[in-house]
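A single structure is presented below for examination.
Note that this complex is displayed minus one protein chain, with the remaining chains in position.
On to subunit A.
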Amino acid sequence: MSMPYQQTGNQIDYQEIKQTKADLKAEVHFIGQIVGGLDFQTDDGLFCELAIDCGDGWDLLQPGNNKGIQTQTSYANPGQLFSWGHPFDLHFSVSNLIGWPKALLKVWRLDSSNKIDACSYGTAIFPRSAGYHQVTCETWTPTGENLDLEIRKPNEDLATNTDSLSKFDRTLDWRFQALSFYMENPPRLTTLAPLTTDKGDFARRKILNSISNGKVIMEVEVVMKNFKRLSFSGQ
């Protein structure tokens, strides 16, 4: 492409413009809304909290503060969508592609006595190609933990596991089940680390037991800048 020129007022008067390094930086915009939740099978009100998790090379330029999103509380009949309709507009500057942004979702329940408690968790990855996408994130509720499994390693043969307790996959943990039966609330995660692959604590996710829950639906439009110029895919 030839050197760009800029018209300066007069019809015949043109000047060459210099492009700075910032003009060639890759930027991504995620524009969309958290539409709502489906299939949660509860009569209580639900609202969703979204936290953005991205790598070090991603700089959130706009909006200025990354305090996360909390939607309104919605009620729905069985089979109906819990409509949150919360818009978001994120502008990232990308210096390193590692750590593509993820949305860490936490769905809360507001019961009839105005008490809130955690309902379920989910991780949704923002789309990597330009255009309109509908992102559906299935969520899960933790039901307990199995601390004996902490020493289980990936790629290890299950039959040769020498530890007598950790070879069992117990789906029921009586301590948490009893507590959630009497207190009517499921166990909560103390940190969002099991949801994201970037933090160090993700490996401890194997000790969790969970039960499936509803899905969160988001609509995202992705606008990319300079991806094609820098030979990144997706634009």
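Operating definition for what follows: a contact is a pair of C-beta atoms (placed from the backbone, for glycine too) under 8 Å apart; a residue touches a chain by one contact, two chains touch by 3 or more; residues count from 1.
By definition in this document, contacts and distances are computed from a predicted model.
Its record in UniProt calls the unshown chain "B9 domain-containing protein 1", which is the match among "DIS3-like exonuclease 1", "B9 domain-containing protein 1", "phenylalanine--tRNA ligase" or "Proteasome subunit alpha type-6".
Across A:Gly32, A:Pro101, A:Pro186 or A:Gly214, the single residue that touches the chain missing here is A:Gly32. Touching the chain that is not shown, out of A:Thr42, A:Ser83 or A:Thr197: A:Ser83 (per the contact rule at the top). In the full complex, subunit A touches the hidden chain at residues 1-7, 14, 17, 23-24, 27, 29, 31-33, 35-36, 45, 47, 61-62, 69-76, 80-83, 85-89, 91, 110, 130-132, 219, 221-226, 229, 235.
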